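Would you mind keeping the following structure in view while I ask a few things?
With one protein chain withheld, the remaining protein chains of the complex are depicted in position.
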Amino acid sequence: MKLVARFSAILLLSMGLSLNAHAFPDEDVSIVIPYSPGGGFDRAVRAFAPYFEEHLGGDVTVLPRNVPGAGGRRGTTSVYRADPDGYTLGIINLPGFALPRILGEPAEYDLREMSWIGRLEAQDYVLLVASDSDIKTIEDLKQLEEITFTSTGYGSTVLAATQIVASALGLQKKNPIYLAGYSGTSDSLVALVRGDGNVGMAPISSAAKYIQSGDLRALAVTGASSPLEGVPTFAEAGYPELTALNLQRALAGPPGMSDELLETLRAAFNKTVNDPGFLESAKKARMDVAPLDGKATAEAVMEAFEFYEKFKADLSNPNAQ
Amino acid sequence: MFDSVFTAAEYLTDGMNLLFLMLGVVVGIIFGIIPGLGGATAIALLLPLTFGMQAEQAITLMGGVMGAVTIGGSITAILLNTPGTAPNAATCFDGYPLTRQGKAGMAIGAAVTASSIGGVIGAFILILLLPVAKNIILYFGPPAYFMLAVLGLTALTAASSNLLRGLVGACLGLFIGFVGYDDMGGATRYAAGVDYLWDGLSIVPVLIGLFAIAEMLKLYVMGGSIAKTGETGNLGVSGTLEGIKAAFRHFKVILSGSAIGAVIGTVPGVGGTVASFLSYSFTLQTSKDKQNFGKGDIRGVIAPEASNNAKDGGSLIPTLAFGIPGSAEMALFLGVLILHGMDPGPMLLLEREFTIFVLILALLAATLVSGVIVLLTARYLIKVTFIDSAILIPSVIVVSLVGAYALHNSIGDVFAAAFFGVLGYLMHRFDYPRITLVIALVLGGLMERNYFQTSLMYRGDWSKAFGDTPFVILLVLAVLALLMPVISSVIKRKTRQSV
Partner (left out) sequence: MISRRLKPGLIVAVLVTVFAALLLITAYSYQGISGTFPQLVGWIFLGLALLEVGVQVFAARGHTQTAKHRDSETEGVSLRKELKAFGWLGILLLSLYLIGFMLSTPLYVFAFLRLSGQRSLAMSAAISVGATAFVYIVFVQLLEYKLFPGILLMG
């Protein structure tokens, strides 16, 4: 009797264990942050991780992991090449990480193949001038003879955005200068205030404080609606093709993840972005939460590629001879 | 404004907050000592700990780290010829020779004193300049930064004992700086398809290699221990006291060092390292008897150490005023600020006066407290230099390489450090100065980037640059720096004739 009892106990236990062994997640999940600690992506993932962990279930930790290098390519490549077992995920900068491929450079990954779990944030761009400038509207800008944009370097999303706007507004024929050597968006905005250049683009969240303090004036924003008082969208100003120009942060896994794995992760993702605790945390981390579920994110990726393909001719290096 | 200062001071002395300050200081010293780790890594590590804290507590913690790091770094620079952090690099040049002469205690005493006073001066300059911070940042544009880099490079001519080889070293340094993706021209330079090199060579593995590893290689080849046994008199308390007195004797050096540190610290991207080199150079060029520089002149320790603590004050100006981080450390600190609801920018200074004063006072306190801690533990630290090389060499090499790896989690950094270790050894062996290589490496990027920015800005017409005041001032200074050796020898000849 005792033997049978013990035997069945062991049998049941091992059945239970083997069932568990196939249940996801049963070890720690890492979210790769392709930048050094301290930046916006880092903050976003660290705000997101603990709530994601809760909603994922299992008794595992979700670990943010910084893998900086090559402007984000190193981290993204490591996610792209990882096993599609769900334990390695990454936070992706759209269109940032798509640009190398779009610009025709060798890229070890293709964002269109990755398994999209969901989009965390989206930010629109704003067209800016210094407040002491005479330029008050887009029309004023188009009248200028000498146009000098301040921007970050070739390969950056801000420069791409700048070139696209310049193209859509028909400014290319004025041979604008692109002061594209600033090390960061903040530097390029300060340069605009200083007067190194007379116009620039930036994500709204980066520019907000300069607009608030009155150092910079916004001319127009991308996106469907304008969060800034008195500032029209590009669509309202007559350039609807610029509406889709934006910056997104999304969570993805390597290509080839199984449907059920993706389901689990997407479900956990959706629960997390609706969790009021997370939203509190996100506000503190100054995230612009604009969630999209996994499927819609995958579509957004394709749309982004199409958008940039359209403007491809305008995206070559303005300072290469 | 003054009542804010008092409330801030009160805040800091409150139990829990004092604890955070001390924690920050201890972490800062340790991270400063281990080459490869530094303020940035320390802040990154402590960041998650701050999630539950009040903003001011987090700031106190980080202020403690930032104030203490370069003091920790000066110890390794002096004792092991390895800068604990990049801004300590210049301290090696005279600090280490002093150790070899058995005068480590004096060097540490002087370094700590200079650092503490420099930090205090830097904090005061920060307080003074914060109201006009915005104007300061707006004052300096690409033309000024370009000329600043040129000024720094002309300091090379004074810094090298052998001019020709010094310049060769500088060219090498410039080329090392060219490695990687050029985001202005779009080409990836000197990377030969190696992924790791795409980002360029970061200064820390290069420094670890050129100094720590090269030093260990030297030690292996020549045997013995770091300190040539003999003069043990200058270790221990009397040695450090001697150093403290020396620092006060050369108070002018502390003043100039701090001023340079605070001002150059405001330049985003290069601040600390450049400041300490410029300070070293300036002191070298303006001293009457220069022959001991590089061989153990105490002023060569005082100048850079004063500036690398003053730079904390300076680098907070662009960080707080505009959210432009001057360095990786500042970038992380910015992250801490944002996390706790502070939005650096023109509004911050008006809205959060109290918090800012807590930061400044924390920095101040940290420099002083870490100084005291180091002075107290100096004699034990110095014993390291008497450890036999067989034990020291593998230990230092291993810890240095781990530190190099830890920087970016990259095995590439380890290989880079080893490569530069061999290069550093060879440079020493064949009498090529390493200091010019480092200066050029740090400044090259700044110079190139701002050259093209200026050129684009003025649409190729450089005569417009003469309308930019800082550009003109720095140009004059650069010319002076170039002519200084000539001028001083002319003056010397004249005074000799009139005698």
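Chains here go by letter, A and B, matching the order in which they are written, and residues are numbered from 1 within each.
Heads up, the rule we're going with is that a residue touches a chain if its C-beta (ideal position, glycine included) is under 8 Å from a C-beta of that chain, and two chains touch if they have at least 3 such contacts.
Worth saying up front: this structure is predicted, and the values here are computed from it rather than measured.
Peer 1: Determine which one of B:19, B:128, B:194 or B:221 touches the chain that has been left out.
Peer 2: Touches the omitted chain: B:221.
Peer 1: Decide which residue listed in B:12, B:53 or B:174 touches the omitted chain of the complex.
Peer 2: Checking the options B:12, B:53 or B:174, the one contacting the hidden chain is B:174.
Peer 1: Just one of B:399, B:457 or B:484 touches the chain that is missing; which is it?
Peer 2: Touching the chain that is not displayed is residue B:399.
Peer 1: By the contact criterion defined above, which parts of chain B meet the unshown chain? Give residue numbers in ascending order.
Peer 2: Where chain B meets the chain not shown: residues 34, 41, 45, 164-165, 167-168, 171-172, 174-175, 178, 182, 184-187, 189-190, 213, 217, 220-223, 388, 390-391, 393-395, 397-399, 401-402, 405-406, 409, 411, 414-415, 418, 421-422, 425, 429-431, 444, 448, 451-452.
Peer 1: Tell me which stretches of chain A touch the chain missing from the display.
Peer 2: Within chain A, the residues touching the omitted chain are 319-321.
In this text, only the chains that are shown with their structure count from here on.
Peer 1: Rounded to a whole Å, what is the gap between the Cα centroids of chain A and chain B?
Peer 2: 34
Peer 1: Give every residue of chain B touching chain A within the complex, in rising order.
Peer 2: 43-44, 47-48, 137-138, 141-142, 181, 183-186, 195-196, 198-199, 268-269, 322-324, 328, 331-332, 334-335, 338-339, 341, 343, 345-347, 408-410, 449-450, 452-453, 456-457, 459
Peer 1: Under the touch definition given earlier, write down the residues of chain A that touch chain B in their complex.
Peer 2: Residues of chain A touching chain B: 36-39, 42-43, 46, 66-71, 73-74, 146, 148, 152-156, 177-184, 186-187, 190-191, 193-194, 196-197, 209-210, 212-213, 215, 284-286, 317, 319-320.
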